[in-house]
Structure formats: structure tokens, C-alpha cells
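Pasting a structure here, questions to come.
One chain of protein is taken out of this complex; the other chains stay put.
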Amino acid sequence: MAQKPTMDQEIAPGGAVQAEARRENGPGLSLFRQPRWLVSIAGILVLILLPLLYDQIFGVSSGFQLHHISLIGIFILAALAQNILTGYAAQPALGNAAFFGVSAYILTWLSSDIGQPYWVGILAAVLVSAILGLVVGSPALRISGAHLAVATLGLVTTVGALLNFWDTTAGRQNYDLSNLPDFLNDDHTLYYFIFAIVVILLFLSYHLLHSRVGRAWVAIRDNETAAEAFGINLTKYKLQAFVISAAMTGLAGALYATWATTASSSMSSADQTIAFLAMIVVGGLGSLVGSILGAIFVGFLPLLLGQLPSPMMIGSFQLQISTLFTGIYGLLLLLVLIFFPSGLSSLGTRAGNWLQRSHKGEGSND
Amino acid sequence: MIAFLQVVIAGLVTGSLYGLLTLGIVLIYRTTGVLNFAYGAISALCACFMYILLTGPRLNFWLALCITLLFAPLLGIVLERGFARPVLHAPVFTKAIATLALALVLETITQAIWPQLAEVQHFSTPFEGHAIHLGGLYISAIDLVILVVTTTLMLALNLFLMHTRLGIAMRAMADSIPATRLMGASVGRIFMLIWALSAFLAAVCGILLAGQSNLINVQFMDPILLPAFIGAVLGGLDSLPGSLIGGILVGLVSNLLAYFLAGHTLGSLDISNPAIRDTLIFVGFVIVLLIRPQGLRGRALLRRV
Amino acid sequence: ACGGNGTTTTTAASVPGVSNDTITIGAVLDTTGPLKVICAPILAGDQLYFNKINAAGGINGRKVKLVQVSDDGNSTKTKGAVRQLFEQDNAFALFQVCGSGNANVAESYTNSKGIPLVDPIGGGSKFNDAQGKALPWVWMTQPNYGDEGHVIGYYLSSKQHAKTVGLLYEDDVLGLQQKTTLGESLQKNGAQLVASVGYNAAQTDFTAAVQTLKAKHPDVIVLNGLPGPTAKFIATATSQGYHPPMGYLANYPMADNSWAKVLGPAGEGIYVSGYTSTASPVGQEYLKATSSDAVFSAYKFYGYINSKIFSDALSKAGKTLTRDSLRNALDHDFNNYDTGFGPSLTWTPDQHGGVSDFMFLQIKNSQLTPVSDFIKASQVWQ
Amino acid sequence: MLKVEQLYVGYGSLEVLHGLSFDVAQGAIVAILGSNGAGKTTLMRALSGLIPIKSGSVEFAGKPLERLSAERRLREGLALVPEGRDLFGSLTVRENLLMGAYTRHSHAEIEQDIERILEHFPRLKTRLHAHAASLSGGEGQMLAIGRALMSHPRLLLLDEPSQGLAPIIVETVFEVIEQLNRAEGLTIVLVEQNAHQALDVAHSAYILQGGSIVLNGEATTLTANSAVQELYMGGVQELYMGG
Partner (left out) sequence: MTEVAPTSPLLEIHNLTVRFGGLTAINELRLQITEGEIFALVGPNGAGKTTVLNCISGLIKPAAGRIQFAGQELLSLSAHKRAALGIGRTFQQLQLFDSMTVLDNLLTAQHTRLRAGILSGILPFGLSKREDASARQHAMETLELLGLDSYAQRSAGSLPFGVQKLIGVARALVLQPRLVLLDEPAAGVPPQEVQELATRLRFWQKELGTTLLLIEHNMRLVQAVADRVCVLDYGSKLAEGEPRTVLSDPAVLEAYLGRAASKKIQQEQTSQGASHVEG
């Protein structure tokens, strides 16, 4: 039964809450929070050294492998862009693949058909994407939730169909990107080029998301009504998110065309846009680290699966495993979602909590 | 004139199929807030199952139909247990992506166990070759079946959702799972029922679609998924009659466009190209949404402070 | 057969993908993306054939190891897939890349590096230089839609005496190509293409297409594309009580009995253009090897017969296998070569095009029955 | 009726209730008082099965509850008016009430109960076919209470039922509580900021502080206790408090 301590001693209003508040404020050992700069520096170092060490570690020519790793960098950009729009500004818009595709076509068109320098092409591609972001974002403001998701999904397939129509009308079956500056034809320099962009954009995004603009986005995500009542111009900030996200996806698309040396209408497809969404869901909505982890997961897994021998011999039974990749990939995706419903980035927090708890457990012998 | 009417009727039927497909999607959306992207895969799996019954053991059509319509809810229950339950409390986006992952798994399984269905096969029904002639107009028996089944299912389902204890509980779940549990409703069982029901609807849709074109393969549902979604959103997503109306609208408009644009060019631009047609439909869809963001029959989201 | 030891030359060891006892062959086939319904059975056919060859001791004493990578049917991923085959898996040659754009991308890598690419499944229009001369390292086996269009036009107007023809075509570069050549050929023979309607792969309702073509009263309708949509078109027309007076003629992707089965009763009497025959020796051999399959797969058969062509080439390239020796064999040992599954095939240093002989079949009792001999495209056009 | 022993409850790594033990007799009205963050809501959630308990036992009418889900607990006769109402916003007021009667089957009785609740809260009558999301704060609170009553519970858990209600309705609510208690023997656990009124209707009370019970006793004794008065009743100058 309830103990009865002397009252004056024990009943202090708010006392417990405050004590508890202090407890939670204690050493926040969240893996990615405390030594943030340390992790970043280490990450950058690894990125710089990777190409140099790859040959030694894996014993194969790193060119082809690096080329694939560069792809992860492009995916990180796309995931980051989707995360800003969906994870922060809370717009469930699935239209990013449209910018991804359009930008690749603009670059390829300018560079291969019009003969403009590559850099002009990149700039134009990003600019056009940003403008498209504005055009798409404006009506999107009136539409919300699943309606927006379906409408933007429709946009992606429509744009894909139009790009394909362009290809057909122009009588081509693929659209090669020529006129690349030499250093982008080299796997190593392409790698450094892409990751330099990734690091810079991550850095800038980090600051943006922790600024007045980022707070406004999160406020809109958490509570649109309250955000508006506290002076946040919903239209402006949602549009900004659309434009930034589109521009960034556009950059990713142009880089992707550079990486693949070709553009294809499949870049603006439901599959592609859903892959972007899968990245941030797997990684963690509203988390920069999540964008990175998600891009790695979605970018690398099919690659690893592609390394499995096919047909695989199990005893004398011949398993046509290559036709099962999609299923295996889906299954792994499902498992991640079941065990990390709020994304892989929660791995860091969980590890932090676990550290904290075991730490506390040691200390509380009193 | 006859040709035009024929196109209109076909549009109605195709649209009803879109609407039928969306019934199950709207059911899950209304009750759990999730767009089920695995719906097409479930539908295809069930129809393929029936095809195998028809061609493997050579069962009678009606017997195969009954077995399939029993199999579908069971499949729904298995999927709910194995897959939907574990992510029940996950954020909406996680659930949506999980349904996509499920679609990948189901498609792979279907294709792996019935490799012959990778290619198009003939799906025969007793209705094949039967039609009503009205003047020069042909209305095939299966089309009539589709119209009747779709309307009936829509009405029955709407009645069920709006007026029965279980139906109300299903809608309540979408608002708050904890509160639903506080009312003594077994969320797990209701959730299972929703999946069973929606898998049943998926099977009906798959069978009718296969029956209409007498064709089937593992991916045969894929192309109708997006227009069906668009129809559902056009109708309002949270309204069953709305999703049927939306579906019919999409079917009708795309058929009429195809008919009227055929053979026309605009300068050097071939506007009869399917890409142009799809673009026009999409633009129209967006315009409707801009005028009525909640869809034709949807209710505006109410959020009081 | 002969063992791996003995008189293998030292040069072979330095040729990528060729060792004393194996030849590593690369293939880019989409087994994970939208083309998997086509490519997965093709791969199965490839494996069936190579397994047979390997069981019989391989080619010139070497077993064939086929390494397949999927590019998801997405041409932006093709280059990565090809690089994996040649930079990681150290393949000797590229056999099959599925998809037109994909094949073009693959070619831009292999051709410049002097790697043989045999049987790109699509992309034909780009494999000649400006003078019409073949690219040095690419060999096609498939017929192209352009040649086929000429032959179909000739057959319909001259043999079937059709005056007006309608066309349903898949709205892409290949479909348009056939539309052009079919029109040319009809005109040359005094007939006319009166209406044509394009469709896309995702289309579900063909009523408008049926009604549009019907309105122009064509004697016969040519169907271009893939089995699913064309079958849907016929089903739609039939259910709406429409049948062109002289029926339909479908192009070669429909040339197999499973399509006839798909159509059911509506298919009776339909003509199909084809270039393979299961009545041929190789066809019979294939049917025997796949007797346990639930259904006949045209794609699997495609894989099988092309693997045969490729294996023949490897074998003709001799025991000292190099990329040059393979090229030499392909360029010089395939003059009027009997494919064994029906048509003949001719490759010269300047000519790397695929089969250009077509025959016509008709569906009778749900079976494709030949109704003509092989007609060479070069004989009916220019 | 309800017997709680050594109850530990928390969220993640945060422990909120540190080994609570108390019991509630059949037919009693028990008030639970405590300042913000004392853990009152956490306790109610744990009792109704919305959040899992870490350890300890909860026995209801001789039956252990720990392993039962929230829905099973309702079927055992335990209903909760949750903090923040948690209404079904897209359902109408009437449908919300019907949901309250989910486990019951007699159509006539349910209709009768709806009538009764609408009599208590006439304001709801005019809003019967409005969506619950459109209700005003107080209307919503009335609906939450009505909804919980619709299940005919044996034990009613009320988490700040008077919050947001106009004084005149607060009066009604407490009248209804007392009446149900007296006429039907309904057992009630009542969490209130409005300690004055709570102690008025309650037979006994527990005072929760920092997740532990620091004081309990008869309602009248506690009302007289000066510390309680000062901390939970706003001193002697109490005039009238509605919410």
C-alpha cells in the first residue's frame, strides 16, 4: 500500500517533472548528435581516401566500382531533395522523378544536340528544374495528402510519356550525352566531383534546416494551423521547398545523365520516384543522416544482389536467382521497414540510448 | 454514331473496372489512411490462381471462381498477419512503401510459381462470345456482368461501411486506433477483415478484367493501376460512390479522346499519340483538383483548433 | 570429348574471358524490370542451349560460362551492367543486350573497345554508319521491322490481293519504322495503307482503335507489336462484332502457337509473319528438350536458337580463340548460313544485319500452319 | 474491485510510475490528484491498456489485467475518458456514441442510452449529425464522456473530465457521476485538476507526486488537510472553478 512520508518534505509542485526533465537532458549520447563534426570529418576523410585504398583492399580495378559508388552520391542528392520536400516541409509529393528526367534531357539536348558547353547545360538543367518546381508547386499547394501523392505520381508518368514521345518523334532509341568534359569521363575525377557536390550541399542543407527557413518547414509539418497563426506564410515556404527540392533533384538528374552518359525517359517513371521516396523512408524522414543511409540502402542493395551468381546451384538444383532479385529486394525492404519503422537513422538514436542505459546501469549502484 | 456509342459504352465499362479496382483501395485508405500499392499484385495473384485452376486441374469455371473467391480472403488474412500487422503502427509513409515492397515480393512469387504466366495466356469464361445486339451496337455479356457487379459491390460496400457496426468501427480506426481499442473493438480482427475484404474485391476485379479481354499474365493489372488511382482521387478517395464515378470519368474521357484524336495531327505533331492523350487527361485531372481539391465527392479535411 | 589439357596455346590465356577450359560470355538481360517477361525466358533458353553444349564437352574443349547481368530494362543502367561484365567478370564477348536503347548504349562501349556484340535484341537502326556500312563489332540476328514491313506489304498486296490495309502499331521508333515500310511497299504494289492507329504498351481499352480502323473499311488489318496488346485488340473487335473482310496479319513477335491459343476461337484464320519454325531440325530438338514445360515459350526458343548461332560462331573461330578470330568467323563463315530453324543468315564484313527472310503462317485449329515459303526482303524491295 | 500492486510504467527508457500500489473498492469514487507531470494520465493509460506496464500487477474484479489488451479490458467492464478526448473526428456525433456501444448488441437499449446522454448534454443533440471534428472543445468533452458511458462500464476511468466544460456542464457531469455511482453502483476513478469538486464527490483520494503515491485517505480528511488545500485546491479563497 501507499507509503505515507511526511507531507511537507515530499509534496513539492512540479518537483518531479523538473527532476525528470533534468534526467532527460542528461548526457545525450545520440550517436549522430554529439560529436557531429567528428563524424562529418571522418566521413569526408573516408570519401577522399576510398579511391586510393580501394585497389589495395579489394584487389580489383576500382574504376568500375567507384563509378557505382558515385551513383550513391547522386542518390544522396535526390534523397536529400525528397527529404526536404517530404520529410521537412511535409509535402507528400512524388513528382521529383519528373525533374530528374527533364533535367537530364535538357542537359543532353543542350550538350549533344545544340552543342552548348557542359556547364551551360548543367546550369540550364538546374534552372529549368527550379522553374518547373515553381510551376508544379503552385497548384500542388491547393492539393494535399494522398491526393497530392497521386497527382504528382501522374505528373511523373506523364512527363515520362512526353520524354518518350520526344525520343520517338526524334527517331532515337536512346539519347547519348556527348561533349562531356574529359575529367568527367574518368571514374576517379567523376567520383571526386560528385562527392564534392554532395558534401557541400549536405553542409548547406544542414544549416538551412537549422535556420528560420528550416524551422518554418518543420512547423508546417507539425501543425499547419499553428504555423500560419505564428506568421509563417504557408504558400511561400511550401513553394520554396518545392523549388529547392526540384533544383536539387534537377542537379541530381543532370549528374545522373553525366554518370550514365545517356538520358532515358525511364528516369521520369513511377519506379524512379518511388525509389526516392523509399530512400527517405528507409533512411528516416526528416533526417539528413537518413537521406544518406537510405540512398546507400536503395542504391547498393540491388548492386549487391546483382553480384549473386545466377543460376545458383544448390546441390544439383539450379535456382534461377536473377529473376528473384526484385522479390528479395522487396523482402529486405520490408524487413527494414518492420524493424525500423521510422528509418535506419533511428539506429543511431537507438544505439545512443542503449549506450546511455548501459552507462547509467553501471553508475547507479547507490 | 454507332461507333461513338460503342466507344462510350466501352469507356463506361473500362471506367467501372477502374472504379471496381479502387473500391478495395479506398476501403483500405479510409480505414487505415494508406494507399495500398500492392493491390494490383494481389489482384493479379488471385486471377492467376484462378487461371491455374481452370487450366491445371481443368475445373469448371464456377467451381474455380468459388475456390478463388475463398482463396482471396485467406490470402488477405495471411498478408495482414505476415506483413500489414507488423507495420500497423508505423508512420503512413512507411506503410505506403511497405505495400510497394509487398508488391515486389508478390509479383516475384507469382512469376516464380507460375512461369507460364510470364507470357500472355487465354483466360476463358462462359460469357465469351455472348453479346447483345442493339441495332449495330454490341454489348458483350461480360461487359454487362462488369457493370452489374461493380454497381452492386459498390452499393453493398457503401451500405456496410456507413451503417453497420463493423463498418463504423472500420472508419473509426482511421481516426484513432487507440480510441477504437478503448471502445472494445478488436483492432487486429477488424484489420484482418479489411484485408480479407479488400483481397476479395481485388480478386473480383482481377477476374473480371481477365474475363473481359480473355487475357491474363502476371503483370496484367499494372497498366490499370495508375488510371484507377487517378479515378479514385478524382472521385474523392474517401467516398466509394465517388471512386466509381471518378473511375468511370477517366475511362470515358480517355476513350473519347482516343476516338476523337485518332488520325489528327497538329502541324507536325501527331496528337493521336497515346502520350498526348495521357497528358490531356492528366491536365484535366489537375484542373478538376484545383477547383475541387478534395475531389468530386470527397469531403474537405476538417481540422479544428 | 576432348579434355582441357594438351595443346592449348599460351595466347589464349591472355585473351579476356578465355581460359584453357572455359569461355566467359556476358549477357545484359533484364530479369528484374519491365522487360523481364521477355528477357527471363530468353535467358532460360540461352542456358538450356549452353548446358547442352557443355554437357557435350563444350566448344573446342571449353565450357561456356554465361554471366548475365540485369540492367532493369533501363538504358541508363546498361553501361554499368556492361562494365561489370567486362571490368569485373572479365567476359570475352557480349551476347545479347535486351532493348533498343539498351543495345545502343552497350554498343558504344563494346564497339570502341573491339569487343564482339552478337544479337543485340533491338537497336538495329543505329548499327550502320552513315554509308550504310555495318559497325565492325556488332552482329544482329533478329530481323528488323523495316524489312518485315516491306515483305508484309508485298505479301498482302501481291499474294492476298488486298487493296486497302489498316495498321495497328506500337507507337515507338520500331513501330513507326514498320508503318513507313509497309506503306511504301503497299503503294509500290498498287494497294494503300488507309488508316493507322498507334497504341502504347500500357493501354487497356482498344475500342477507339477498333472503331477508328473500322471506319476506314480496310480489307485487312496489320497488327504490329507484342502479343498482349494485339490480342486485346482482336478480342475487342470481336466482341464488338467487327472483323475485317480479309482478317488480320500480325508481325513476327506473334509468330507462335501460344499466341494462337491466347486468341481462342477469335484467332482462326489470322495470318502471321514469322522467321522461325519449330518444324525445323533445331525446332524439333528444342521441343524435345522442353517437353516438360507447361507451355511453349517463343522467347525461350529465341534464346535457344540464338545461342546456337553464337555457339556455331565460337566454334568456327577455332581453338585459338581471340576476339579477332571470332570476328573473322562471324564476318566470313556466315555466308548463306543455314540457321537450322528456318531462314538463312548472311554476314559479310559490311553487312551485319539479321535474318531478312519471312514466311507466312495462318492459324488453323489454333495451330500456326505455314502458308508460304520464305520471302527475302531483298527480293521484294530494291 | 481494482487492485494495483507495484506498478511500474514508462515511455521508452523514461520511467514515470515508480511502483504504485492502491486499490479501489467496488462502488467507490476515488479521486487521483497531483500536479502536472505527476503521472496521472500515464496511470490511466496503463490501467486501460493503452500503454504496456513494465512490471507489477493490476487486478480487476479478481481477474489479472496485465496481459489483456485494451479492447479486452473494455469487455471486462473498464472504460476510459481519455485526456485530449481522442474522438473519431470523421464520424458523426451519433456514430461516436454508437462506437461507444460497440460491444453491446441490443439495438433498443443502445438507442435508449443515446437518448439519455443527449438529455444530460442537450448541446450534443443539436450537433448529432455533425462530424466530431467540428465540435467545440466543450462539446467534444461531453461527447467523450457520453461515449465512454455508452459501454455500460463497471469501472469508469475519467481523466480530467471537467476540462473545457462550462461551469454549468461541470455541475451536470459531477451530478451524472454521482448518480451513476449511487443508482448503478458504478465504480469511478477520477483524475482532476479541480480538486475541490473532485474531493466533493469522491469517497477517497490518492495524491500522486513524481510517479509515486505520497498521500491517501478519505476525501473529507484530505479536504481538511492544509497542505492539500494549499497545493491542490488553490487555498481557502476558492471561489468557483470551472475547469
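Letters A, B, C and D mark the chains in the order given here, with residues in each chain numbered from 1 onward.
As a working rule, a contact is a pair of C-beta atoms (placed from the backbone, for glycine too) under 8 Å apart; a residue touches a chain by one contact, two chains touch by 3 or more.
Just so it is clear, the model here is predicted, and its values are computed rather than measured.
Of the listed residues D:Ser57, D:Ser134 or D:Thr221, the one in contact with the hidden chain in the full complex is D:Ser134. Summary of contacts with the chain left out: across A:Val218, A:Ala246 or A:Ala263, the touching residue is A:Val218. One chain of the complex is left out; on chain A, the residues touching it are 13-14, 17-18, 21-22, 24-25, 203-205, 207-208, 211-216, 218-219, 221-223, 225-234, 240, 244, 286. Listed by residue number, the positions of chain D touching the unshown chain are 11, 35-38, 41, 83-84, 123, 126-127, 130, 134-139, 141-142, 160, 163-172, 193-195, 230-235, 237-243.
Assume only the chains that are shown with their structure count from here on.
Steps from chain C to chain D, taking the shortest chain of touch contacts, total 2. Chain centres were defined as the mean of their Cα atoms; on that basis the chain farthest from chain D turns out to be C. The chain pair A-B and the chain pair B-D differ in C-beta contact count, and the higher one is A-B.
One simple way to say how far apart two chains are is to compare their mean CA positions; for chain B and chain D this gives 44 Å.
Work out the mean CA point of chain B and of chain C, and you get 35 Å between them.
Each chain gets one centre point, the mean of its Cα atoms, and the points for chain A and chain C are 40 Å apart. Shared contact sites, meaning residues of chain A that touch two or more other chains, fall at 161, 164, 168, 323, 326.
Each of the following residues of chain B touches two or more other chains: 111, 270, 273-275, 278, 303. On the chain B side of its complex with chain C, the touching residues are 3, 6-7, 10-11, 14, 111, 115-116, 118-122, 124, 128-129, 131, 133, 136, 138, 140, 142-143, 213-215, 217-220, 222-224, 227, 251, 254-256, 258-259, 262-263, 270, 272-275, 278. Against chain B, the residues of chain D that register as touching in their complex are 48-50, 69-71, 74-75, 79-80, 82, 86-91, 95, 98-100, 102-103, 131, 133-135, 147, 151.
Touching chain C in their complex are the following residues of chain A: 60-61, 63-65, 67-68, 71, 161, 164, 167-168, 171-174, 176, 256-257, 260-264, 266-267, 271, 302, 306, 310-311, 320, 322-323, 325-326.
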